[in-house]
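A single structure is presented below for examination.
Only one protein chain is missing; all other protein chains are in place.
Just so it is clear, A, B and C label the chains in written order, and each chain counts residues from 1 on its own.
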Amino acid sequence: MKRILGALSIAAVMAASTVVQAQDIVLQALFMKQTAYSDKDVRDMTNDFEAAHPGIKVNLEFVPYEALHNKIVASISAGSGGYDVALVDTIWPAEFATNQFVDDLTSLVPPRDPIFGGAWKTGEYDGKIWAMPWILDTKYLFYNKDILAKAGFDHPPATLDELTQQAKVIKDKGLADYPIVWSWGQAEALVCDYALLVQAFGGQFYDESGEPAFTKGGALKALQFMVGSIKDGISNPRSTEFLEEEVRNTFSSGRAAFALNWTYMWPLANDPKQSEVAGKIGIVPAPGTPEGSPQAAINGSMGLSIMRNSDKKDAAWQYIKYLTSQETQDKYASMSLPIWKSSYADPKVVKGQEELIKAAETSVAIMYNRPTKVQYQEISTLLQQQIQSALLGLQSPEQAMKDLASQTSGMK
Amino acid sequence: MSGVTINNVKKAYGGFEILHGIDAEIQDGEFVVLVGPSGCGKSTLLRMIAGLEGVTSGTIAIGDRVVNEVHAKDRDIAMVFQNYALYPHMTVEQNMGFSLKLAGRKAPAIRTSVEQVAGFLGLSPLLRRYPRQLSGGQRQRVAMGRALVRNPKVFLFDEPLSNLDAKLRVQMRSEIKSLHRQFPTTAVYVTHDQVEAMTLADRIIVMCGGRIEQVGTPGELYEQPANLFVAGFIGSPAMNFLPGELADDVTSVLLGEQRVSVKAPGHAKPRQRVTVGFRPEHVRFCDSGGIHFKVADVEFTGANSYVTGHIGREQICASIGGRAHVKAGQSASIAIDPASIHLFDTTTGKALA
Amino acid sequence: MFIIVLGVTGYPLLQTIWLSFHSRPLAGHDVQADWVGLANFKTVLENAAFRAAVARTLYFTIVSVLAEAMIGVMVALLLDQEFRGRAFVRALLVLPLAMPTVVSAMMWRLIYNPEYGAFNALLLQIGLIDDYRSWLGAPGLAMNMVIIAEVWKNFSIVAIIVLAALQTIPRELYEAATIDGAGPWARFRNVTWPGILAPLSVALVLRTIEAFKVFDIFYVMTRGGPANTTKTATFFVYDESFAFLRAGSASSYALVVVAISMVLIAIYVRLLRRQDQP
Partner (left out) sequence: MRRIFWRIALYTSVLLVTTIILAPVCWMFIMSVSSMTDLTARPMQWLPATMDFSRYRMLLTFEPNSPGEIFLLALRNTFLAAAGASILSLIVGFPAAYSFSRLPGRRAPLLYLVLSTYMLPSAALILPIYIALSAFGLLNTPFSLAVVYCSIVLPFVVWLLTGNLNTLPREIDQAAAMDGANLWQTIRHVVLPLSGAAIGTAALFGLLLAWDEFFFSLILTNDLRAKTLSVAIADFAAGRATDYPLIATAGLLSALPPVFIAFFLQRSLVKGLAAGSVKG
């Protein structure tokens, strides 16, 4: 029976693929799965776009973030069979611009003022704009109000020291086996958490002369903090296998008191269908240190680019313009905050997420950028590996950072 | 119908020569058997006639046409394989009619030919069956039928009876013989069994080690073997051989101490070392004055008794009609008719003739 | 035939060799290939991380193939016995074999999941662990957990081949050995083992070559983590080309992997040829 059903569906698929009419412009667009706008949101936006722009159809594809970069690169050579529009992470414009994978959008983008400066940073390289900012995102500290109350705390931690201290009390009282959960799997998510901590400790990836600065100051302290928190049992040791979704699941099931995650977790962790802690959670900017930055935030924004070998660039820009418009963004503001400054004064946008907006006001202003490097992919790969080797106790944080500095020295 | 002419044919694999120049003339309509021990090259020669093996040098002609370069399918010959090589996915009828179908004959014509041959071979009730549903004898017959339907210039048989049991083999042997009598097509038949060769052949070609040892009718081979090999190969039980020396007068030969009179040819030399050959059926037991013979064993087969024993240190066999009157361990005296003694040059192995 | 083989194998292989002596970006505008001699190979061979990955891949290969061999032979011996439902269990052997590698890898990743995995639940409920653990996030452990998944998927190939070989051993040989006074071990040593040795060794070399090429199972289960402890040799080709965009040195990585495979292939061909000559 199932086979027959399957066969019928295949027949339906074959038929459906010919429905598109000849005169339609068909855009190929590449997005990622989960975090920020969900697949469904993007589909809904796209349907609205198609309704408003007859003659343009958009084929959507969603890949996991981990596959996004390589998919874009692999499609570059596919000629007109490649993508027209692709979602581009804030760390890629240097590489994509240098290799001429994407178009320069500087002359197309709207005036800069109404949009947050941090958002513009997303697609900027060499003074030009290569991606139109779309997802304005940073990481916040989420906390479980119930657990904090039971532990006797009436406010979320304001500094990393306080975070550690509260977590210890929570652990000792048996309120959570491992109070903090992070996305420390071997992936870019790990670099985001690390970069945020580097900012908190007032460090930097590269010093003024452009040499790697991993071995000194905040960059080293951040790693020592990470390693220490696992050793002390206040961070979930399984974090070394986690990405954002595992963080969300652990936090949503009430097994963690604190979690560091992107905006998208706010509505989802407050959704009773998906979460056991709905309504019991708080969100604040990630805490910093007195000697470094009082608060910390990582620029995790993403933008939309037009691929250089696209032959439907006008339609592609119309699509990007539609998705990034204030109107569209306001409508879906509960999943990802708009890039438009004035939206935050709009009661419709603010309603129901006052707490988030309040945190965002601080965080967005201070968003820390990962280094803009052509060879960022390689640097990040080495960084992930060295951080993990320290987290997993394979070598000391000092040694890991020393190795990293020598490996990345000289990379563009 | 046509004969086969083989002219100085050699075959080598790599640098290794296995046929050293074969000459033979097979007459139109003749039934010739190639016989020899395994590895003598008889099958290779047959396959070269068939076109399944290339000719290294020399020529093979069918009729007047040299066929060295002619593909097997165009030589107009039929072959019966040792394992029959029937097409397993075709019925008996399709198997037999396949060659006609390939030749482009119309279905009704094919049917008539197949039915005719099938009727002749007693295969009519089996036409719808597949080879796997047939007994060994039936398969053999289908293989024959397949060859017959074609009405080829030459028939080739590659040990066609060796997969059958003894009784069936005798029966098929006589069927082949009578078939050939009815359809006197040139036939080349390979076997290692000299009895088969003797019973079937018009002429026999005896081969050994890639050479022809002798060509002749069964009678000629039996009565006038050209050399020790042929003498030992043809006849069952095999011919007895004793080392000897011609006497000065060349009318007798010395076997150890004993003197046996022979009919030596004129060119024999006195004191020449010879091998004396005589067939078991030519041995006679006599009361006294014969050659001293020590009986080792007596085998009674019904019509005959085979008596084995020793003359000096040589073992020989005697075939006696009916029951033998000697017993194992007994000493006896035997005589051999001088006319039935064959003399061979011990060094060359050739018959003194 | 040869055109296709050349087209999909010969030509690319030669091109890979050509590329390995050049510096060439994978994609972009005005792609140029510059001759760099052996520089790419120097980079590859001097890369300690790559050498470690080769060692890791060999570890994976040897341990999983040995385990497959042992389990495969034992299962084959077991399924050669008479018992009810034998045909069913034998048929079951093709299940792991036919399941796509990616699906099996994904299945095991779900089983090992640190938060919801059945593996954690099972061990916790029978009391072997007191808290859920991260199986694929722990260095050392992760590799061995992937090996378990690999062995589950592939032991059945060995078992099937050995089982078939067992059935070609004439029963008379066992009877003769028993009459000669051989016990179960002696019968195994002198009758069974010689009978399965040849097919077993071919199966193992084949598995060895395939295991050394491994990519998909790690791609799905660990992506090389944690801390690169499951990053196998093929990953370097993938990263170098499609993440770092260097087609030239990526080819050099590929060729080093090929060179090691070649040694394994040579062994395989030798084994085959030896069997061809009876």
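Criterion: contacts are C-beta pairs under 8 Å (C-beta built on N, C-alpha and C of every residue); 3 or more make two chains touch, one makes a residue touch a chain.
Note that the coordinates shown come from a computational prediction; the quantities given were computed from them, not determined experimentally.
Peer 1: I'd like to know which visible chains would be in contact with the absent chain if the whole complex were considered.
Peer 2: Counting the whole assembly, the omitted chain is in touch with A, B, C.
Peer 1: One chain isn't shown here. Among B:Lys11, B:Lys42 or B:Arg146, which residue touches it?
Peer 2: Checking each option in B:Lys11, B:Lys42 or B:Arg146, the one touching the absent chain turns out to be B:Arg146.
Peer 1: Which chain B residues would touch the chain omitted from the figure, given the whole complex?
Peer 2: 50-52, 71-74, 77-79, 81-83, 85-89, 98-99, 102-103, 146-147, 150
Peer 1: What residues on chain A make contact with the chain left out of this view?
Peer 2: 2-3, 5-6, 9-10, 12-14, 16-17, 28, 30, 32-35, 39, 43, 46, 59-61, 63-67, 71, 74-75, 77-83, 185, 187, 189, 243-246, 248-249, 253, 274
Peer 1: Against the chain that's been left off, what residues of chain C make contact? List them.
Peer 2: 1-2, 4-5, 7-9, 11-13, 15-16, 19, 26-27, 75, 78-79, 81, 83, 85, 89, 91-103, 106-111, 113, 115-116, 118, 121-122, 124-125, 152, 156-157, 160-161, 163-165, 168, 198-199, 202-203, 206, 209-210, 212-213, 215-216, 219-220, 223, 234, 237-238, 241-242, 247, 250-251, 253-255, 257-258, 261, 264-265, 268-269, 272-273, 275-276
Quick note on the criterion: only the chains that are shown with their structure count from here on.
Peer 1: Where the CA atoms of chain B average out and where those of chain C average out, how many Å apart are those spots?
Peer 2: Computed from C-alpha means, the inter-chain centre distance equals 60 Å.
Peer 1: Rounded to the nearest whole Å, what is the centre-to-centre distance of chain A and chain C, using the mean of the C-alpha atoms as each centre?
Peer 2: 36
Peer 1: I'd like the Å distance between the centres of chain A and chain B, where a centre is the mean of that chain's Cα atoms.
Peer 2: About 92 Å, centre to centre.
Peer 1: In the complex formed with chain C, which residues of chain A make contact?
Peer 2: For this pair, the touching residues of chain A are 66, 69-70, 73-74, 76-77, 95, 99-101, 177, 185-187, 237-238, 240-242, 246, 249-250, 253, 308, 375, 377-378, 381, 384-385, 388-389, 391-392, 394.
Peer 1: Applying the document's contact rule, which stretches of chain C touch chain A when the two form their complex?
Peer 2: 25-29, 49, 114-115, 131-134, 136-139, 223-228, 239, 242-245
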